[in-house]
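Note that this complex is displayed minus one protein chain, with the remaining chains in position.
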Amino acid sequence: MMYVYKTMEEIANFIYFASKYLKEHQVEEFINLLVSTYNNKWSKVLVMGAGRSGLVARAFAMRLMHLGYNAYVLGDTIVPSVKKGDVVIAISGSGTTKLVVAAAETAKHVGAKLVALTSYPNSPLGQLADVIVEIPGRTKVSVSQDYFSRQILGIHEPLAPLGTLFEITTQAFLDSVVVELMHRLGKTEEDLKEAHANIEL
Amino acid sequence: MMYVYKTMEEIANFIYFASKYLKEHQVEEFINLLVSTYNNKWSKVLVMGAGRSGLVARAFAMRLMHLGYNAYVLGDTIVPSVKKGDVVIAISGSGTTKLVVAAAETAKHVGAKLVALTSYPNSPLGQLADVIVEIPGRTKVSVSQDYFSRQILGIHEPLAPLGTLFEITTQAFLDSVVVELMHRLGKTEEDLKEAHANIEL
Amino acid sequence: MMYVYKTMEEIANFIYFASKYLKEHQVEEFINLLVSTYNNKWSKVLVMGAGRSGLVARAFAMRLMHLGYNAYVLGDTIVPSVKKGDVVIAISGSGTTKLVVAAAETAKHVGAKLVALTSYPNSPLGQLADVIVEIPGRTKVSVSQDYFSRQILGIHEPLAPLGTLFEITTQAFLDSVVVELMHRLGKTEEDLKEAHANIEL
Partner (left out) sequence: MMYVYKTMEEIANFIYFASKYLKEHQVEEFINLLVSTYNNKWSKVLVMGAGRSGLVARAFAMRLMHLGYNAYVLGDTIVPSVKKGDVVIAISGSGTTKLVVAAAETAKHVGAKLVALTSYPNSPLGQLADVIVEIPGRTKVSVSQDYFSRQILGIHEPLAPLGTLFEITTQAFLDSVVVELMHRLGKTEEDLKEAHANIEL
């Protein structure tokens, strides 16, 4: 079972080094946008992504709701109309996922602020976005020759297939943004528990 | 923004130490069950969890499908009848989530093999299960006085609220199980890509 | 293709006669509850059902949102905490669906008002409910000897299998409740369109 343990270590390392790799001004801009959105009680946040990135989006949307946001997920039954003043957060490693880009175009068209979490700031999604947070993922790392990839991956390809490293790193990043927001908004774990679903599947 | 970075480090550390904490015979039993299920082409795997644990379940089910399994998720539109010979995997940190325990009872009743991923092997879910994999989570760690918790958490409470550490650690573990299965089943990344949805949201 | 046309006629007939069969005091009580819930801006409505009944629940929840309700669906990513003063609407033809009954118990436990839409008022779900609306379905009709079933079905078994007639009749009923609510709440079609998702799948 060496692959189980080696991959868990790889994931842990990747998340650790990713925390160094994040661009501070991007993270700051993203969190400031979320804080100002919270303070406008009419604003909504719609989070979206396809496939496993969509699940990362959903996990973040749940926590935003626990924090008191009007948070929604593309693909849920309940999705309100998005307007100027709302924030749409799109997650796509490649930044090219067709339906996500199509939805992002509509978001821009109706005047929402668009955030992209992606490995590729120059992708179609990245180019539409008002705020970008670059999150490293497998592809990016494996083709690059920089210090970051050598640190984590040495000369080997990563073990985790496809978008795994992007997805779990984005998950770790967003879970960490939640902690930052707790402090900035003065929310305790009790507050989150109070807002947590008590009937759920 | 110190909380963003500190929490990412906490998560990375937690996953790393959790890989040491996993009980090898439990992991082996789980993977052997998955390998033998793959070899029986009529067997199905139904994965389930509530809330954010349900999202972890979904992310794993997607990869099982990419590996060639007949994989399903409780809560999806398409859920087939579960029978003897099928495997049901339930994810619940506390092992007490009401609807998950109710569904697990039915799974046992119809003769499926039940796997529990939980921090509490003696919980209602754990007691129903045929195979258990113990995954550390926040609660467990914060009340324990053992080496593991001191290593990771020192004397402080973790930053990440509620079930976050259990959820992301379970995600990392299952993503690592996927890599193990790739090697045991002789699957390449190309095989996974071939099975990946090409129309998705 | 005679079965396509015959079944459409059967469904149309069933919905028509069901509108005569509904108990007026039950419908009145349900609508009054929804009107008073609307007028309390903090109240939430959580709708739920399993399988195809769950889809009927979702279709109704969307329209409640279009009408301006704080509406949610069990199984969506975003499900808030349910409290005293909230309304939970459960849809189950048989009134015995295990996970729906378990969720209904929790709803009662936390002090929410429980509405059951079911063919069986004496079922486990019916017995938990504060408000019941009896909706005819296949089983009920096929075993009964009353005027209603003879009118619709003659001496034959219905063509539509399993819960089909219950599900589509409940859908038609709830779509009709929406029209009643539009008039009682003074909402126009334009109001609904304004609240309708503009980015959706």
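Per-chain residue numbering starts at 1, and chain names A, B and C are given in the order in which the chains are listed.
Please note the rule applied: a contact is a pair of C-beta atoms (placed from the backbone, for glycine too) under 8 Å apart; a residue touches a chain by one contact, two chains touch by 3 or more.
Computed from a prediction, not measured in an experiment: that's the story for all the values here.
Peer 1: So which of the visible chains would the left-out chain be touching?
Peer 2: Touched by the chain not displayed, across the whole complex: A, B, C.
Peer 1: Among the options B:33, B:79 or B:185, which residue touches the chain absent from this view?
Peer 2: Only one of B:33, B:79 or B:185 touches the chain omitted from view, namely B:79.
Peer 1: Please pick, from A:34, A:56, A:99 or A:195, the residue that touches the omitted chain in the full complex.
Peer 2: Answer from the full complex: A:99 touches the omitted chain.
Peer 1: By the contact definition given up top, give the residues of chain B that touch the hidden chain.
Peer 2: Within chain B, the residues that touch the unshown chain are 46, 48, 58, 61-62, 65, 71-82, 88, 99, 103, 106-107, 110, 194-201.
Peer 1: Tell me where the left-out chain touches chain A, residue by residue.
Peer 2: That gives, for chain A, the contact residues 55, 75, 77, 98-99, 102-103, 106, 201.
Peer 1: Over the whole complex, note the residues of chain C touching the chain we left out.
Peer 2: Interface residues of chain C facing the absent chain: 1, 3-9, 11-13, 15-16, 18-19, 22, 24, 27-28, 31, 48, 50-52, 54-55, 58-59, 62, 66, 74-75, 97, 99-100, 159-162, 164, 167-168, 171-173, 175-180, 182-183, 189, 192-193, 196-197, 200-201.
The rule is simple: only the chains that are shown with their structure count from here on.
Peer 1: Once the contact rule is applied, which chains count as partners of both chain A and chain B?
Peer 2: C
Peer 1: At the chain B/chain C interface, shared numbers over all numbers used: above half (same) or below half (different)?
Peer 2: Here the answer is same, because the shared fraction of interface numbers exceeds one half.
Peer 1: Just curious, how far off is chain C from chain B if you go by their C-alpha centres, in Å?
Peer 2: 35
Peer 1: Enumerate the residues of chain B that touch no fewer than two other chains.
Peer 2: Where chain B meets two or more other chains at a single residue, that happens at 55, 75, 99, 201.
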